[in-house]
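What follows is a set of notes on a single structure, which appears directly below.
Here the complex is missing one protein chain, while the rest keep their positions.
Chain naming follows the written order as A, B and C, and within any one chain the residues start at number 1.
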């Protein structure tokens, strides 16, 4: 939640690969010899013997921007031989995030509002919706709103249009209750991470109408799940989940109304953590240094 | 949580049936004309037009025990013509609860300890286990411990033994992490409600090894569910659920250790609410006036 | 959360006074003989012997509006002799709520947004602020925004202006992080309930700068409290409270940012419950039938 202004000269380094003895020291030494001071460091080994190693380091380095190429060369030279992959980001550069929405406004407006408060380190070059219901609200936040209708069973035209809009222009996509299933083709071609919010506590109620089914089952808690989208519907790696208490007196519509508050909170946290480089994908799991 | 001693002369009346206009008044009038004063009243209509009506009334009536037969006659005469079914219990009479357990002690000991503190309005005539590991602990609470082994695929002998022990002696059974699946035959013959604790947030992870599967799926919350046992495994009506937060650094064993605390809390609440006549079964749902 | 449209012909009756045997029956009978069908009923006795009695009944009565005068006469005749006070409201008539705000937008916008979603049974005839920062947002919701500056130590002019605006026009006032202390005179003259949100878990951190003091004390949870305003600052009867987890790495500014989400949720619930007649004041306590 550090404001962008305070992130000047701060870099985030993500490292992962096969664990072995003594990985932390050379990485820390690299930061030091490049003039950086470690501000925070998170580290996780799935197994000290033969497991995987994950590290996130935020460091302060006066004059960061000019020094980036040299730090990157050093990373390549130092971590390559250790079979480690890495990613270095300037924390003062907001990620570019496009939002896809349909008619629901609760997740969409929450993201726009948190962005305006300076709590999400992102730029929002566009909101794309297959409906026009939220256009006025979105434009009220000074964000471009683009209408890409998607009727009928063939979604290829709409997907092509979206691809054209986002490719090269955004670093990740957020589905803020976008009620269309994206094709495998789209996911392959978009080439950036896609974050979704599912309106149930996955893996309970995979698929359509989770609130109706939660009501039928008589659950005492409802939930929401934010995950990266993969070609297997509702099966992608989970970033965040939360729940709210419900009772017998509530209808399926009541569950849906209550659930909206869980959805917007869960999606907001997932987006923030992704934008702050706190989420490392590992197979169908996420390491979340939150 | 009212101590048994303070429940003397308190009755609990449960009424349910088809809703219609004006049901609350005759029930309240009945309580009044039988010398009772309403202490608490919960009411729920699934639909004011053509739905079902559920009511729980606790009333204070000096000299309750002697008056019960007359109150029951009055209930029969008053509610019968309205097609309502009812259940009247003397709140100072603890329900008799048998516990079935295996090797885990966390749910079992929590129930015994809450009972000793006077927080569960039950008597515990016996704990039955297919293992002997918890025998000493159970007897330390002054509760009879009975060992009924259950080896091999044929459970009929063990089930027959348990039936013999509990039939006529208990008002309900609690499976405190009892690791045997009870047969349909057993459930038919036992003729009292059976409460189970499942170590997942149902309907997620129905069946075996939920913590291992939760770990594989990479969930961010684990849960527990207490429900009435029906012939469909893990599908019975839910009484209570809760969750705890977990993260990527935890192993399946860590989830299990953390989950144990959710299980004992959820089962304890379910048992307490059942024992206090706060749970009304309605198809595969429960109305819980907690 | 029932939509206003579905509340047509629904009345809410609040009754309280000295408890005695047999109060529920005559009230239920009264509802029945006036053509009503009880939809929900909550009842609480502070003590079955010599305590206070509180009841909230929602009932459905076709043609409610025309029948109100007769029901009120019946209430007067029936409950007067029992020393009970009562309040009858038509649930399809939204309460009129004015909001007072300063520069913070999080509580204010949350209320406006929930209102637009149809989740708060209120009308909002005006938002009054001593700053103009939120004017555009408020007007974007189609709500009148009025600027009443309040500079210098003498607040009497500002208070007089506010009184003029709200008196007779609203049923209650909400202070959505209004950063001015209202005088005793104002509270006496405004003659409607005033709901405040305090940014701490009262009674911890009464007074100014609670997040700074929470940070200094090193607490592990921060909270928010919504209460009715009385002449004793931060001492009025509590409607709702909640908390969020914080840790050592967070600055006072971080606590404030995290706390904003607790504040908006707590205030929204308090406003909803008040608007739905679920809160009964009793000395410095509230009975909340939520």
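The working rule: a contact is a pair of C-beta atoms (placed from the backbone, for glycine too) under 8 Å apart; a residue touches a chain by one contact, two chains touch by 3 or more.
Here the structure is a predicted model, which is why all the values come from computation and not from measurement.
Trainee: Among A:25, A:66 or A:83, which one touches the chain that has been omitted from the display?
Mentor: A:25
Trainee: Quickly run down the residues of chain B that touch the omitted chain.
Mentor: So the residues of chain B touching the unseen chain are 1, 40, 106, 109, 113, 117, 119, 137, 140, 249, 254, 257-258, 261, 265.
Trainee: I need the residue numbers on chain A that touch the omitted chain, in ascending order.
Mentor: Those residues of chain A that touch the unshown chain are 20-25, 27-29, 31-32, 36-45, 48, 60.
Trainee: In the full complex, which residues of chain C touch the absent chain?
Mentor: Per the touch rule, chain C residues meeting the hidden chain are 44, 201-205, 217-221, 223, 237-243, 247-249, 284-288.
Everything that follows uses one rule, which is that only the chains that are shown with their structure count from here on.
Trainee: In terms of residue numbering, is the interface formed by chain A and chain B classified as same (over half shared) or different (under half shared)?
Mentor: Answer same: the two copies use largely identical residue numbers here.
Trainee: State, to the nearest whole Å, the distance from the C-alpha centre of chain B to the C-alpha centre of chain C.
Mentor: 37
Trainee: Which integer distance in Å separates the CA centroid of chain A from that of chain B?
Mentor: Chain A and chain B have C-alpha centres separated by 42 Å.
Trainee: Which chain B residues touch at least two other chains?
Mentor: 44
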